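One protein chain omitted, others in place.
Right after this comes chain A.
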Amino acid sequence: MTTPTDVVHERIQHISQTRTLVLDNVSKTFSTGTVALTGVDLKVAAGDFVSVVGPSGCGKSTLLRLASGLDDATTGTVEVNTDSTSYVFQDPTLLQWRTAQKNVELIGELRSKSKIERRKAAQEALELVGLGGFEKQYPRQLSGGMRMRVSLARALVAEPDLFLFDEPFGALDEITRLNMQTELQRLFALKRFAGLFITHSVSEAVYLSTRVIVMSGRPGTVVADLDIPFSYPRPPELRFDPAFAELSGRVSAALEGDHR
């Protein structure tokens, strides 16, 4: 970190005290010359759950990697105003040689938390995702949905202010997927973190989010930004509500519009 960056960081933190994540006119061009994102502006505050939908290859995942700091933006600024960010990957990304409990404890180990502390935190996180009693199981002994729950618990254990999701339910079957959505909005209602959720699914985006952002195909840029006003916790039946259908229709239309 150079001094000028720190100054900018501090100033922006001052201006946008409540913004957990601020992307300002962000572009990303890969070394291969591929332009993944152009001119993306995005603000996510605590209590915002923002979903990003868009066609394949529109740079949704790139957006998340920039937000997490795994990659750097080519131009523009990415400001993260918290030390506590969690990232949920497309695959559960569990360590096969560790039990569910030990997989969750990993975060505490990497952050040099005491054994008692991280054990307690891991147990609480597993309880929270409905996996109490499965602590001693190895990933291979768990179903796909349960593995994703362990992955969620591992992300929760860091007590994140900013929660980044990279299409975490994309590989799950429909029933498990709906269960995981119910689970996630319950956790969000409980913790009120700032969430940024990447998905292909319009209904998933509308069901989970306070805001849905639609991106265009490559190079990706924001083409629509819709508020989703339903209160939390959201019952699964919300998906059959006419208002839900109307909002889903608008998101789909924005996606379609991009194809014309």
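Just so it is clear, a contact is a pair of C-beta atoms (placed from the backbone, for glycine too) under 8 Å apart; a residue touches a chain by one contact, two chains touch by 3 or more; residues count from 1.
Criterion: contacts and distances are computed from a predicted model.
One chain of this complex is left out of the view, and of "NADH-quinone oxidoreductase subunit J", "NitT/TauT family transport system permease protein", "Cell division protein FtsX" or "Solute:sodium symporter small subunit", the protein name its UniProt record gives is "NitT/TauT family transport system permease protein".
Residue A:90 is the one among A:29, A:74, A:90 or A:203 that touches the chain missing from this view. When the full complex is taken into account, the listed residue touching the unshown chain is A:109, out of A:109, A:159, A:225 or A:246. Although one chain is not shown, part of chain A still touches it, namely residues 68-70, 85, 87, 89-91, 93, 95-97, 106-107, 109-111, 138, 140-141, 158.
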